[in-house]
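Of the protein chains in this complex, one is absent; all others appear in place.
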Amino acid sequence: MNAVGRSIWRIGWPVTDKDRAAAMISSIFLHIHPARVSRHVLRPTATLALGLISGILFLVLSVTGLALMLYYVPYPPESYRSMKDLQFVVTFGIVLRNMHRWSGHAMVAVVFLHMCRVFWTGSYKAPREFNWVVGVTLLILTLALSFTGYLLPWDQLAYWAITVGTNIAGYAPLVGDRLKFLMLGGHVIGPMTLLRFYVLHCVMLPLLMLMLISLHVWRVRKDGLSGAEVHALPAPAEEAAGVFPASTKTHGLMALSRRPRSSVEARDPNDEVFAWPHLLFRELLVTLAVVVVLHVVSLVFMAPLEEMADPLRTPNPAKAPWYFLGLQELVHYSALVGGVIVPTLIVAALVSLPYIDRRKTGIGRWFAPERRLANTVFTALVIISIALTIIGTLFRGPNWAWVWPWA
Amino acid sequence: MTEDRIDLLRRRIFGIGCVGIGAATAGFLAATFRFLVPNVLYEPSRRFDIGSPAQFPSGSATFLPDRHLYVFNSADGFFAISSTCTHLGCTVRHTGAGFECPCHGSRFDENGLVVQGPAPQPLAWYAVSLSPRAQLIVDLDQSVGPEFRLRA
Partner (left out) sequence: MGLAVGVKNTAPVGLHVAFACLGLAFLLIFSWVLLQEQTAEWRTTQARFAGLEAATKNPHQLAEAARVGGLRQIWLPDLDRVDRCGTCHLGIDDPAFATAPQPFRSHSGAWLTTHPSDRFGCTTCHDGEGQATDYAHAAHQPQPFVTRPMRPIETIEANCGTCHRSLDPPDAPRLTEGRRLILESGCFSCHDIPGFEGLTFRGPALDSLGYKVLPEWLALWLKDPKSYLAQSKMGNFRLSPDEIASLQGFLLSQRAQVPLDSTGIDWKRADTGNGRALFGELRCVSCHAVNGRGGTMGPELTRIGDKIRRDWLFSYLKNPHRVQPDTPMLQYRLNDDQWRDITAFLLEEYNSAGVVAEPPLVAYQDARAIAAGRAVFERRGCISCHRLPGIEDSGRVGPSLAGIADRDPDELPYGGNIVRHTAENYLFLKLLMPDALGQPSTMPTFGFTPADAAKMTLALASLRKADLPASYVLKPPPPKPYRPAGRFGELMSRYRCLGCHSVGGYGGDLSTVPLDRIGSQLIRDYIVTYLLNPGAVRVSVEARMPVFHMRPDEANAFADYLSTVFLDDSMEGYDANFTAADARRGQELYRQLGCAACHQIGATGGYVGPELSATGTRLKPGWIAAWLTTPSVYQPGTLQPDYGLSSADARALTAYLSSLGRSGRANASAGGTR
């Protein structure tokens, strides 16, 4: 390599393992990964790569979203017209728009499944409690991003879904009206609402999301994957008995940060493989698979676009986006319970979970028998949420009356 | 199969995959560029109808302010000259002996060639044609020289 090349790449294409490891830790993009990983976590069943897929989807959404921003106009009624332009006159506009929408829906689903996986493998327990909280925040942000984006096409589907959603928010006691007023930028859904949602969707929430994702991934690096921890060797007896000083080999800065409990040496050296190529290759495969599936779905299934939003014509029934339909079903029974109490309880329960469940059993194993109670309760709640969502989607017709979807 | 043969196969297959991704990536970059080029413009059309030939009597010079054009019907045909001064974009006035720009004093002759003043280029001439329904069409994307005439 000549001098110019060296100034850019520093290390040429690595051939030896040492060079590959060096490339991993010296590259700004690659050093998300450690130089070596436990081979146990390379199995697909370890984490189902759900976190990775969420990240990939976020990247796809960012890229497609940026592209769409060049043609989308955030002012009604031009917003609707620009959606039609994307469909008819922008080269690849249809595919981009479809991909953006289906990736958004997919991300909500994948993030939810990721949370389930983390619960079922007990990976929220110490020392990973705060990362779980960050994850819950990311879940809420994902829902917020999907919700703010839902309004942008400004068609009947968008307008009334957001009407339902902001009305549910308005049920919050004490702050409900104020909250709704701030969300809408007024009393009704109008141009200012669209502008707010647009800025939230394209700038504020993605930035926040990016920061929190970085924190989330950073924590994963520091704490290691629980699937690896399962196979960890116990700390050397000398260390446990206090004979030798605690190992200061950490990822922390100049040994000033406290040593985390599962440090590098706790891993069985026999289980380690180099991240390059093993981890990277598998990540590449997952990325490819996700991209291929997204393309196929975007080419086959059209994202909906109904008539332009008309504040005077309410479709019957008016439904929130699918991930809020479970809530809307509950709201049907009681606005306060369904719209306020249940979501608050869910969020509170999720956030406080790792601080309530302090038992260190079953970390890193799927459906560990020691955690039968916790797993059962959680699974039941998951099934109920899914059932409520399915009811809200398929079994509710005009006036929210019960209908049989095959009728 | 021997280890080496497997290894070779592996490399070949890996190569196929890389070629696929490489090609797709190149295509992706090309597609990105194509995506950025707008296919329709939300602007007044660059090729527009200015009326029937009868609306421009013989020997007349007509100023169309919203089109920034002077339309002439001379003895040997129609032609159109831009009214935008090539210096800094002001609208020139048509006098008996040509055009003059009120902003910085540029002067042009009857054909739009620069006679005097800070203007660097002559005034633009645009192609005039007849539509199938015998209306005059001016095309701002088609520049022509001062010898251009349309007989209609």
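A and B label the chains in the order they appear, each numbered from 1.
Please note the rule applied: a residue touches a chain if its C-beta (ideal position, glycine included) is under 8 Å from a C-beta of that chain, and two chains touch if they have at least 3 such contacts.
Please read these numbers as outputs of a predicted model, since none were measured by experiment.
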Field: Residue of A:31, A:117 or A:282 touching the missing chain in the full complex
entry: A:282
Field: Contact residue for the chain not shown (choose from B:31, B:64, B:103 or B:124)
entry: B:31
Field: Residues in chain A touching the chain absent from view
entry: 17, 36, 39, 77, 81, 84-85, 87-89, 91-92, 95, 155, 269-274, 277-278, 281-282, 284-285, 288-289, 291-292, 295-296, 299, 305-307, 310, 312-313
Field: Touching residues on chain B - with respect to the absent chain
entry: 6-7, 9-10, 13-14, 16-21, 23-24, 27-28, 31, 39-43, 45, 47-49, 129, 131-133, 139, 141-142
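By definition in this document, only the chains that are shown with their structure count from here on.
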- line: chain A to chain B, mean C-alpha position gap in Å, rounds to 48
- prompt: Contact residues on chain B for chain A in the complex?
  reply: 21, 31-32, 34-40
- prompt: Which residues of chain A touch chain B in their complex?
  reply: 67, 70, 85, 89-93, 96, 288
